[in-house]
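A protein chain is absent from this complex, but the other protein chains hold their places.
Chain nomenclature is as follows: A, B and C, assigned in order of appearance, with residue numbering initiated at 1 for each chain independently.
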Amino acid sequence: MINCAIIGYGYWGPNLVRNFSATPNATVKLVADLRQERLNLVKKNYPTVEVTTDIDSIWSDNSIDAVIIATPVFTHFELAQKALNSGKHVLLEKPMTDTVAHALELIDLANAKGKVLMVDHTFLYTSSVQKMKSLIDNGDIGKVKYFDSTRINLGLIQQDVNVLWDLAPHDISILDYLMPEKPHSVQATGVSHIHNGIENIAYLTVNYSSDFIAHFSCSWSSTVKIRTMLLGGDKKMVVFNDMEPTEKIKIYDTAHTVSSDEEKQRVLVDYRVGDVYIPKLEIKEALGGMAKDFMDAIEKGTTPLASWKSGLNTIRILEAAQISIKEKGREVVLS
Amino acid sequence: MINCAIIGYGYWGPNLVRNFSATPNATVKLVADLRQERLNLVKKNYPTVEVTTDIDSIWSDNSIDAVIIATPVFTHFELAQKALNSGKHVLLEKPMTDTVAHALELIDLANAKGKVLMVDHTFLYTSSVQKMKSLIDNGDIGKVKYFDSTRINLGLIQQDVNVLWDLAPHDISILDYLMPEKPHSVQATGVSHIHNGIENIAYLTVNYSSDFIAHFSCSWSSTVKIRTMLLGGDKKMVVFNDMEPTEKIKIYDTAHTVSSDEEKQRVLVDYRVGDVYIPKLEIKEALGGMAKDFMDAIEKGTTPLASWKSGLNTIRILEAAQISIKEKGREVVLS
Amino acid sequence: MINCAIIGYGYWGPNLVRNFSATPNATVKLVADLRQERLNLVKKNYPTVEVTTDIDSIWSDNSIDAVIIATPVFTHFELAQKALNSGKHVLLEKPMTDTVAHALELIDLANAKGKVLMVDHTFLYTSSVQKMKSLIDNGDIGKVKYFDSTRINLGLIQQDVNVLWDLAPHDISILDYLMPEKPHSVQATGVSHIHNGIENIAYLTVNYSSDFIAHFSCSWSSTVKIRTMLLGGDKKMVVFNDMEPTEKIKIYDTAHTVSSDEEKQRVLVDYRVGDVYIPKLEIKEALGGMAKDFMDAIEKGTTPLASWKSGLNTIRILEAAQISIKEKGREVVLS
Partner (left out) sequence: MINCAIIGYGYWGPNLVRNFSATPNATVKLVADLRQERLNLVKKNYPTVEVTTDIDSIWSDNSIDAVIIATPVFTHFELAQKALNSGKHVLLEKPMTDTVAHALELIDLANAKGKVLMVDHTFLYTSSVQKMKSLIDNGDIGKVKYFDSTRINLGLIQQDVNVLWDLAPHDISILDYLMPEKPHSVQATGVSHIHNGIENIAYLTVNYSSDFIAHFSCSWSSTVKIRTMLLGGDKKMVVFNDMEPTEKIKIYDTAHTVSSDEEKQRVLVDYRVGDVYIPKLEIKEALGGMAKDFMDAIEKGTTPLASWKSGLNTIRILEAAQISIKEKGREVVLS
């Protein structure tokens, strides 16, 4: 049995406690938060879980095997560093850290200490993303040409990070999971309606050495919640609409027949729009799969889907996007 | 009665003949096309309309008052120039011309000759766009913050112009119609899957001196046809879904209450999602409104919605986008 | 070439002229209507078609081979009788006649004269109904258990026939086409909000000797237009939503596993909701298929889908429903 401490009991905290409690080889031993009123909530719903406002007491508590860090991103590095140095496995909420340098330092530390370091990219564990992955892996979708994600809603305009850092980690980590090719460069644009330099609407293009292209549209200023992802291959196109209660994944037959016509000086795309197929997806809570993956990584040494590599690749793109957006959309090549 | 000649009887030609035929003060006297088989179609459906493959015969035909040019964009300038020099009014299909310089030259010529020069931006005449315009003008929507358009479908990959020149004129002309503010700069990204330098997927951001922002997503490579426009104001948000048969315009109540909270180091947006309202829109053919507007401009000297100014503003953005996309997303300031 | 006369140029008339004009072996020679203003419309759009207000002049016109009767239902019998007696083939708009007795008399006459008698059950020629038919015939759907149709909209409340006679012929003829089994009895209920004995809302159940059941819901009093048909088999269920622009037919995997559990005193249906499949349907105008079927029946002696048998079976159910609805839902056994 692996004893877990959860640091931070905000919006996501109750979901973490519930899912780790339901994971066979995990025990939620402790929840830490600076706010006593949040801890009171824990005690009410989970009387057997210990609570504390003294986060630093965790490091010397040898009964704690693993720490789940669900605090604001700017605190991730310091907390994870202390946890790893105390010999604990670490799960970080997304985004992994506030800078690539911090992520690299944590990765080195985790490797040196022989501890698991992973990131809660919950979406990788959804039936929808798993379905998209299998469509790519088994060749059904054909050669993948583009990825286009829209994630917009009314949101909390934050003081420390822009809308890309807040919303895009979901989509970037999905892209990273689906596409083995390393991205080449990014270009980002956006606007801050609060005029504090924190963009509440932003657009991101990710370029590849091949002709694959990815695009992300994020906003905190849309009354309408849209969660749509397009994945285009030369055999199939997938539309993932996460707002649909039961038809999240729709698969469209597609066939581009490119023929040249010199007289008309153009390439003709003779298309047919074919059948649509809506697969039955297993109904399960993705966060439970993530919790199990963390426990398995600790117990069995397996590599989790949402590994530190997934976390690192995601913030590499975010950090470059940050530079691009401040330099008016200049292409920033990823190192 | 105004005698019209239509040059070019391709995909859009039958719609032009039908709508100008149904316009009270217009007569379709002649259709010209280089392809005899297209002209045979005209004769079959409109036995009283004259046809010719000799386009240059139009210029000296004094019975022709107005010329509608529905040919590939690279021919627009020369044909329009000849028509204006022959003393004829000119309607150009979108986009107006292939360069801003050509557009400016035509505008000067039209002014010198005292002839009407307009562009077939059909969408301006739809009930949906008219509804959005009135929501802005009467203040219902509040201060407008963003415009976001997605126009993607399987399309003909063209040899001469990219997907922005093909699809975005619709959306850019709508933006130009709705927003009186002059755009400041553009940034564009994209990819060519045909590897001929002609982008089949492209993204465009248009920036303003104020904090208004516009974004366009265009693709010829989507099996699924999407036509969605978001228009966000601080009182209402409008979603225009042109694929909806009867509920094209949905209006959402919105209210952003921005309050600061120093302790939490963030700006809190306390939002409520309110009622939705789907107005009844008049069912009418937009092209008929455009045809009437052209005739009225000729007869009464009125300024049409889709004036040369609308055409010019649209290609100003397209030309700058072309530069930006080739310079890897560099911000191009509009002159 | 078969010369056709169309009697009645109301709402449906222009569609008939257009489709018969486009049918290779048909010529629309004459349109007859009592209203000169309707005939003026014919002359404007089809200058070569003859028109007349003298319907009786048709019978002695030997150049007319076939007559299409698109007049109010109470006139069908007399007009069709005259046409057949004049040696002409007859197509009747739906419903075929106002009584079963009239239908039988026309059928006998057509057989005696050796002429084609058919009914314009246009829906049988749609891609959607053809798809449902093939799903039944090839066994995909399994044993068919039920058919449930809803056809409601705001409508013209008629003085002579109730909403079932007006709307249900579409659905009853589809049912008759899909299901070879002879129906056993009908039960109908309804209400007349005009209080003239003409029901504007009505419900119809059709029972079979087997355990198959069909139900029809019709209304002229719904602001919302609904056109939904459910077809349930033990392998698949089909939902036909005719208001959907592109996804009219959805096919659902279904599997009923009925297991008994004596202790619980109930039959347990362990179901799984499986995949959904939306086949691509050919886009074509059904009325054109009907017109061709009529011409083929005349020229080649083929039996049309919408034969007099389809017409007769449909009004057998309507006539029995009429009796049932007036006798407060009493079961009326079909003779």
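Operating definition for what follows: contacts are C-beta pairs under 8 Å (C-beta built on N, C-alpha and C of every residue); 3 or more make two chains touch, one makes a residue touch a chain.
Keep in mind that this is a model prediction, so the values were computed, not measured.
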item	value
Identified contact with the non-displayed chain, of C:Met1, C:Ala112 or C:Leu154	C:Leu154
Residue of C:Ile174, C:Ile201 or C:Ile278 touching the missing chain in the full complex	C:Ile201
Sole residue of B:Ala22, B:Leu41 or B:Val276 that reaches the chain not shown, by the stated touch rule	B:Val276
Where the missing chain touches chain C, by residue	145-146, 148, 150, 152, 154-160, 185, 187, 189-196, 201, 203, 205, 207, 211-213, 215, 217, 219-224, 230, 232, 237, 239, 252-254, 256, 258, 264-269, 271, 273, 324, 328-331
Interface residues of chain B (partner: the chain not displayed)	247, 253, 272-280
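Everything below uses one rule, namely that only the chains that are shown with their structure count from here on.
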item	value
Mean-CA-position distance for chain B and chain A (Å)	38
Mean-CA-position distance for chain C and chain A (Å)	54
Interchain centroid distance [CA atoms averaged], chain B/chain C, Å	43
